[in-house]
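Dropping a structure here in structure tokens format, bear with me for questions.
The complex appears here without one of its protein chains, the remainder shown in place.
Order of writing sets the chain letters: A and B. Residues in each chain are counted from 1.
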Amino acid sequence: MFGIVVAFVLTAGVHGTALAQAKFRIGYAVPLTGTFGRDGNLVKDAYAFWKDLVNAKGGIYVKGKRFPVELIFLDDKSIAAENAKLTERLITKDRVDLILGGFGSDSVFAGSAVAEKYKYPMVSGAASSNKLFERGFKYYFSTLGKATEEVRGCVDIAQILSPRPKTGVILGSDVLFTALACEGYKKYAEQNGIEILHFELFPITLQDYNSMLLKVKQKNPDVLFVGSHLMVAMKMIQAMKEIDFTPKMVTFSYGPTVPDFIKNLGRDAEYVVAASEWAPNLPYKDALFGTAREFNDNYFKKYGRYPDYVEAASAAGVYAMQVAIEKLGIVPPLKQADRVKLMEELHKQDLMTFYGVVKFGPDGANEAHPPVAVQIQNGKLINVFPKEAAEATPWYPMKPWKERQ
Amino acid sequence: MLLFLQSLLNGLLLGGIYAAYSAGFSLIFGVMGVVNLFHGEMVMLGAFITYFGFTLFGIDPFLTLPFSIVFLFIFGYMVQRLIINRVVESPPMISYILTFGIHLIVAYSALWAWTADFRTVTTSYSGVNANVYGVIIPYARLATFGIALCVVMGLYLFLYRSEMGRAIRATAQDKEIARLKGVNIHHIYAVTFGIGAAITGMAGSLISTYFIIFPQMGLPYTILAFCIVVLGGMGYVPGALWGGLILGVIQSVTATYLNAGLSGALTFILLFVMLIVRPAGIAGKGIIE
Partner (left out) sequence: MKQKPFLATITAGSILLLLLPQVSTVAGVSEYMIRFLAIIFLWIGKTGCWNIVAGYTGYIDFGAVAYFGIGSYVTALLMTKADLPFLLSMLMSGLVSGLIALPIGLPTLRLKGVYFGIATLAFAEAMKQIVLEFDQTARLQFFEGPHGITLPIGPGNEFFYYAGFVIMMVILGINSWIERSKFGYGLKAIRESELTAELSGVDTLRLKMKAYAISAFFLGVIGSLEAYWLTYITPHMVFDVLITIQMVVMALLGGMGTVLGPAVGAAFLTLLYELLYKDFPYTYGIIVGVIVVVAVLLMPRGIVGTLKQKSKCKMNRQTHT
């Protein structure tokens, strides 16, 4: 009797461990609280969306078998040092197979340094500061382009506006991503012959924008370029309305593509232009998510809101990793040699996804990415630039607040 | 010239907002010597009461004020009576940590219940403004300014003319004598805290009409209230008005003529200098230990 119990326990144990091994365990550290708590939750939702789709089919398909995915995530509280610590924990204590990127350049910067040390390829879709790509890292990949390039669409759009904007003001919050976005605005403004009347970085903790905007209003620029995250973008519109400032166009590096923006600001969000790296009307598709439009609609079905481009980029990033795994035929639990091969495969990859082409350059940045500009028209985000991909012509100039009914 | 007037006006309106949410902090410190580190959370709660009143029941934000006043009064009274009361006699360090612990509980409970989403209270009159000879005056902020003035004045009158007010001041000055005279110290402290909380909650409700609200918004408000009250004189309620107005104007003018980043640095440099040169605040009526 005792022997039977022992045998049963042993086989159950072996079976149990065998079962435990037949999974891909993927970890990531992301802000769920703190300054970027809202934004970090979007990334978490995107990864979960991918996981559910993959697991619905049984898992990642390698060498004729399906291996389900388990996602392990931790809150980095929007603190970079915390992200580094958590990434190390996921790798050395939880012994995950793979690592994904979190949100925000500072945190991803810290976490990716740890991933590089342990030779874990990290794919991220939510951080784009140029510095991330200037470290000579081999294991860092981003489906987003560089921050200074991301805003290109918002400035180049001037080429199809009439009358063409001649002057601009650049404002941005004093964190890395937004400061770089402002550098990008400056570079492309010069190329497009737009004179920059004022350039200012303001504290991200600034409570009241009205007085700062007064100065801008007085200079009367054609365009206001803002380096922003969601909260800054919302506050900027509120402040512009309060002091009755309507330039011919206002554009944000990030914020308007998150549904909260339109939901909270309602009519005040109309005419706003934003940088994007993806729009649902683009002619992209892949085997997992379908077309861009299908991704958009399925996301809405699951979460009750449309995805913003960071969510799309994050989902595309983990999908790129999945495709590379399937091609290499590596099975969990992964060994370091597997991950090194994965890194090499990712560098070679040239993949079409619902998000567009994913092709990582030697520095890890996504090479094939045309920055798109979207505009809020009738409560929806509409792709307005470049012309070839646009769904509609841009509304220009912006209607003053008092004239909007 | 117009630019300067506009900037000045912005600063005054901002000062009114500052005064509105700092007066309660000053009162609580003045009477009980407690530096309330969950002050910002009371602003946040008031703002969320208005948010839910508006989005769920369609009540106009200004009409939600009575709700936030009553709710925050009860909240403040209970927290003081049940928890903070135990440490009023202890060294100040204890009250810092205690109120900080309450800050964590309230802020993270709100985060858990309401998620990190950013919310706004956007009414038909949000951002709407009057244009007076070229100077733009946003209505919602003007209303806050007006209400802040009334509150500060009202509080002042209450403290000096009403019986309860006198009891509060007596307790603040010397609680032993007040106790001998038959004043129920614990009740007085709780009422004071309740009033401070109510005013702060009301300010939060007003603020929700033009600032973005989210569960973790509180800490910066606490820090700024601390600064404003020190500028105006700790424990001297009208000082919250003076401190607020002066800070508001300085920040506004700096942001308009120099840059907004400097307005932040200047706020703290100014505060630092004030403390060294005149710790009793601008009007010189603050309580120094």
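The rule we apply is simple: contacts are C-beta pairs under 8 Å (C-beta built on N, C-alpha and C of every residue); 3 or more make two chains touch, one makes a residue touch a chain.
Treat the numbers as computed from the prediction; the structure is a model and nothing was measured.
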- Query: Per the definition of touch given earlier, which of B:20, B:35 or B:245 contacts the omitted chain?
  - Reply: B:35
- Note on the structure: Missing-chain contact among A:74, A:216 or A:292 belongs to A:74
- Message: Touch as defined at the start, partner being the missing chain; which of B:109, B:131 or B:162 qualifies?
- Response: B:109
- Task: Provide the residue numbers of chain B that touch the chain removed from this figure.
- Result: 29, 35, 83, 86-87, 90, 92-94, 96-98, 100-109, 111-112, 219, 223, 226-227, 230, 234, 258-259, 261-262, 264-265, 268-269, 271-272, 275-276, 279, 288-289
- For chain A, which residues lie in contact with the unshown chain of the complex? 32-33, 73-75, 79-81, 84-85, 88-89, 91-93, 106, 109-110, 113, 117, 131, 135, 174-176, 178-180, 200-201, 203-204
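Keep in mind that, in the parts below, only the chains that are shown with their structure count from here on.
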- Per the centroid of Cα atoms for each chain, what is the distance between chain A and chain B, given in Å? 37
- Item | Residues on chain A engaged by chain B in the complex (per definition of touch) | 32-34, 37-38, 41, 174, 200-203, 205-212, 214-215, 218, 230-231, 234-235, 238, 241-244, 260, 264-266, 268, 401
- Using the touch definition up top, name the residues of chain B that touch chain A in the complex. 3, 6-7, 10-11, 14, 108, 111, 115-120, 122, 126-127, 129, 131, 136, 138, 141, 210-212, 214, 216, 220, 224, 251-253, 255-257, 259-261, 263-264
